[in-house]
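All protein chains but one are shown at their positions in the complex.
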Amino acid sequence: MHQPLSEEKVFKDPVHNYIHVQDTVIWRLINTPEFQRLRRIRQLGTSYLTFHGAEHSRFSHSLGVYEITRRIISQFERGDFPDWPKEERLVALCAALLHDVGHGPFSHSIEEAFHMNHEDWTCRIVLGDTKINAVLRQVDDKLPQKVAAVIAKTYDKPIVVNLVTSPLDADRMDYLLRDAHSTGVNYGTIDLDRILRLLRPHNGRIVVKESGMHAVEDYLMSRYQMYWQIYFHPVTRSSEILLRKIFKRAKELFKNGYEFGFLLDPLPDLLKGELTVEQYLMLDESLIQTVFSQWKREKDEILSDLSSRFMDRRLYKYVEIENMDTDTIDSIREALKEAGLHPEYDFEIDFPTDLPYDVFRQGGSTDNQILLLGRQGEVSEISEVSEIVRSISGIHRGKYHMYFPQNKLNAVKDRLPAEIRNYFVKE
Amino acid sequence: MHQPLSEEKVFKDPVHNYIHVQDTVIWRLINTPEFQRLRRIRQLGTSYLTFHGAEHSRFSHSLGVYEITRRIISQFERGDFPDWPKEERLVALCAALLHDVGHGPFSHSIEEAFHMNHEDWTCRIVLGDTKINAVLRQVDDKLPQKVAAVIAKTYDKPIVVNLVTSPLDADRMDYLLRDAHSTGVNYGTIDLDRILRLLRPHNGRIVVKESGMHAVEDYLMSRYQMYWQIYFHPVTRSSEILLRKIFKRAKELFKNGYEFGFLLDPLPDLLKGELTVEQYLMLDESLIQTVFSQWKREKDEILSDLSSRFMDRRLYKYVEIENMDTDTIDSIREALKEAGLHPEYDFEIDFPTDLPYDVFRQGGSTDNQILLLGRQGEVSEISEVSEIVRSISGIHRGKYHMYFPQNKLNAVKDRLPAEIRNYFVKE
Amino acid sequence: MHQPLSEEKVFKDPVHNYIHVQDTVIWRLINTPEFQRLRRIRQLGTSYLTFHGAEHSRFSHSLGVYEITRRIISQFERGDFPDWPKEERLVALCAALLHDVGHGPFSHSIEEAFHMNHEDWTCRIVLGDTKINAVLRQVDDKLPQKVAAVIAKTYDKPIVVNLVTSPLDADRMDYLLRDAHSTGVNYGTIDLDRILRLLRPHNGRIVVKESGMHAVEDYLMSRYQMYWQIYFHPVTRSSEILLRKIFKRAKELFKNGYEFGFLLDPLPDLLKGELTVEQYLMLDESLIQTVFSQWKREKDEILSDLSSRFMDRRLYKYVEIENMDTDTIDSIREALKEAGLHPEYDFEIDFPTDLPYDVFRQGGSTDNQILLLGRQGEVSEISEVSEIVRSISGIHRGKYHMYFPQNKLNAVKDRLPAEIRNYFVKE
Partner (left out) sequence: MHQPLSEEKVFKDPVHNYIHVQDTVIWRLINTPEFQRLRRIRQLGTSYLTFHGAEHSRFSHSLGVYEITRRIISQFERGDFPDWPKEERLVALCAALLHDVGHGPFSHSIEEAFHMNHEDWTCRIVLGDTKINAVLRQVDDKLPQKVAAVIAKTYDKPIVVNLVTSPLDADRMDYLLRDAHSTGVNYGTIDLDRILRLLRPHNGRIVVKESGMHAVEDYLMSRYQMYWQIYFHPVTRSSEILLRKIFKRAKELFKNGYEFGFLLDPLPDLLKGELTVEQYLMLDESLIQTVFSQWKREKDEILSDLSSRFMDRRLYKYVEIENMDTDTIDSIREALKEAGLHPEYDFEIDFPTDLPYDVFRQGGSTDNQILLLGRQGEVSEISEVSEIVRSISGIHRGKYHMYFPQNKLNAVKDRLPAEIRNYFVKE
């Protein structure tokens, strides 16, 4: 059964000043081991190796997402808008809070390396034999299913799904603000108060009052800048490449029966690809970093070199390149191999648009659209109305980068054909 | 030999906006594994369990200390003050940057548990067989000794020691600002620009121009508030107590030959108290947290309970108490023991003034004094001039708190004599 | 009759982000000419001559005071506290908004020069034949009387008076924040959210929950710093002295039948001391500055010199002095007179504690006390509990300053006896 707290509890927060907790279930969820684990997973993965301030955790971010959602709902309740189903308040708050609970350590890299998906894990944690599940069930036996359905976007009240995941959701608003605050860049300074005040529930969607168009434009420009300045920074990409190569090497060695100098539970099952929920929850960035620290002393040179590089931040260098055809790439790989390097570890070509971040894009399903609500109740997609959004949406900005270990390349440089060697020289 | 960088390098910083690196040696020191390790040690230890924003590392703080020191020296150079020995610039910058390099994970707790001292370790790292040592020696064979002497406060140019350690040093100024920024409290907002502009080298001391008295007052009041609001927060103390008890239990078990379910290098030598520099450098908060995570499954119940509590943030509760005489404390311990608890683990009395933080205090050696420089070159100690500093200095504010595991206490409550039981009830 | 606005209106505010207007009467009051006049009266009088950023008006401040009051009341309503009389909401909001409406141009100086009192004028404006009066009467014929009674502190619901005027009222909280924001000093950064959340209506008083003690300490230290760094700055005092001397000279000339080169309504009646409400409302800083600009060309040299000095910011110089006995002051005046100066215009001794600002002081009537509310409902005065408040309260910090026109003094210096001359030399 739902219980309000006898007295509101607050968390001091650098972004929202205070996070207000008013429900017993929210308080209890925060205090579960599964939620506390998020303290050991950084919000921005390896970005701290580029922007040293980016040390904040998904724990802090999740509280922020919860707080923004709480404020949106509370505004909907004050406005008494008929399109907002008031009985969904708690489902929405729980889903907002728990949204990221399935993230693994260095989430994007580990997901790619092991073909995992954090939303699936969130659902498994919510539905599995966990404290989170128990806390939810104390309120209502069906609450775990409801929360998981919201996260899986299959919940039968689409407005709740839309509130928790949409191009203008609490998640994105919190991370823009929080990442900007932590790194010290000022691109992420959006007018949160104004946007929140202008959100409206409308026909199963969260829309924005037309008068908020400029604030939304500003938000989209902030996002655009944050993606290209922070999230896709080539140095961060370089550290992610290292991470993926470490995981790749470990999997390969494990498969080949290599005897690791150091392993600890649940690594073997991770490498096998057979994690239980309980094991998954043991994964955090402390564990990964501890393992890599120990692997600095592995006898497999590739693994120990990659691990040292990551831990001591000796990242791969990069050069920006024009779009490169497959033949050229192949010939580079070939040349590196002949020169004695391992192209599958010593070389990478990267094009950041294939990252899981979704810069706002015109078109696509309406779920990905930001809708404006006019005075007569008519709805329009923002890029129909805003020339600036139309302009941004069309921009395809990614650049190809080639990554490699400078010292190794230097050692074999003379053995490379001149036309290949030239690719590795920064103009 | 000293080399300026061909082009200044900058780090984006949330507190100082940019950190400016102008010397090759500073750039190389930052890129040593020993300095990079500071990314895995939080500036505020367990404070993140009280203020979730307190997730920033000693790496970020050390860059900030370096930056403030660089600005002070650059101001001294611009002003061409005769009392500043210009040839000491690099020694001072290196010492400022490396000042915290000897900190261990959860520094204050681990130091207390294992009778270590981070300044000693800083010196051992600077003087030992480390990359830091090698980088320093590239400039000058005597640079490691010089830097270590500054940190040990034995350097023969006292002004350099005073610049790096004094009640108004770059260390304190950075942490007030940075801790305030991360936690979101606004007590730490000091007028850094003004204080820096008014610092002067004078007779082997860094002093403040008299006209800066109010800015210094404000700085001291900020410190005062930060200590009592953040650093000495009883919830943070509670988590530190848990940490110390975990270490205590592990030492005890190790000494008694207990067979640990999980141990990894260099834990055995830590528990023995015989760490080499190389081993010490393996210690970081990732490793400690990973060990504690594994210890949640130790068969020793005390160790596993304490480890779970710390990792899952189920901290000891506390009640504030009046100063308590030893007899009362003894009788409480006795009663707890008779009721079946282990008072050495299930009970703690804490009085925060015995922490290693040094709130400004009147008197003592002049090294701990803030001196004001008058128009005629006369020097006075600030509390002689400032009534507000005099007032603050006299205040003795600490309060006694009693810490204990609420659930265990509840379980035995009925077995406690009423007068003992009452101590555990929050008024 | 009271009417909520069909849709909330907001003002973008640099301090509170948004000011929320929800009642028709508040919206209409803001749009009266009498309230709009506050745009032409600076919040900090002549402080902009010391801190150029201090250009914000009483209009902005009044909106801020309203907004804080609105938030306090809305918190009281959400908490459903029995000691808050809900029917007083509108009276309190109107009084908060209109609180400063009786301020004249360069308020403190003009009040002193013409023996006026801005609270009296506020009441006269609220009760007189004004738009404000008409707007209030549209709601309720008795509303003007009620609002005036709150401002005069005679209202029969003391809690409303206490909400609007007390040592921790919305007025003080807004000006600390706003003055800090405008001038750029950081002394005024108080934790408004926390203080507001901890306020409670209690027995006809607004009190603070005990757990907010530290936030209140911080607020009082901020105030202390703001008073001494901003409000009592000797350069600001110097400009206020000029202002008073201009008014004094004009009154004297007017009384003696001097024919002014420039006068405009309502100056003659101001100089006579016979202003109607309508005339009073014509007074603003534009008018005063325009008059002084014209008076730069008056044939009376004292008036034209003083007016030029004020408009062109050629302020009197000052020297800090030890407390001075009346005999010494008399002998200085005498010497200046003999040297050909006019001591009543060319000389001033100032001791800032006699300003109308009320730094928090222990003791006095309980209206001036900040009360803390303990867990058992017991109430204590803050300085009983807080050692830091006790310390600040006892401090008597003012210093005597002597002000004079440097150029005039230089011209007669040789004619002054050496012992008199020495007083005018800055050590």
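Order as written gives the chain letters A, B and C; numbering starts at 1 within each chain.
Convention: a residue touches a chain if its C-beta (ideal position, glycine included) is under 8 Å from a C-beta of that chain, and two chains touch if they have at least 3 such contacts.
These numbers come from a predicted model, not from an experiment.
Q: May I ask which residue of C:69, C:183, C:304 or C:391 touches the chain that does not appear here?
A: Of the candidates C:69, C:183, C:304 or C:391, C:183 is in touch with the missing chain.
Q: Would you indicate which residue among A:229, A:279 or A:328 is in contact with the undisplayed chain?
A: Answer from the full complex: A:229 touches the omitted chain.
Q: Just to verify: which one of A:149, A:373 or A:392 makes contact with the chain not shown?
A: Only one listed residue reaches the unshown chain, and that is A:392.
Q: What chain A residues would touch the chain not displayed?
A: Spelled out for chain A, the touching residues are 185-187, 189-191, 214, 217-218, 221, 224-225, 228-229, 375-376, 387-388, 391-392, 394-395, 397, 427.
Q: In the whole complex, what residues of chain C lie against the chain that is missing from view?
A: Residues 11-15, 17, 31-33, 36, 39-40, 48, 51-53, 55-57, 59-60, 63, 181-185, 262, 264-265, 282, 284-287, 289-290, 293-294, 308, 311-314 of chain C touch the chain absent from view.
Q: Extract the touching residues of chain B with respect to the undisplayed chain.
A: Those residues of chain B that touch the unshown chain are 10, 17-18, 193-194, 197.
Assume only the chains that are shown with their structure count from here on.
Q: Distance from the CA centroid of chain A to that of chain B, rounded to the nearest Å?
A: 32
Q: Could you give the separation in Å between the centres of chain B and chain C, each centre being the mean of its C-alpha atoms?
A: That gives a centre separation of 44 Å.
Q: At what distance in angstrom does the C-alpha mean of chain C lie from that of chain A?
A: 51
Q: Could you list which residues of chain C touch at least two other chains?
A: Where chain C is concerned, no single residue meets two or more other chains.
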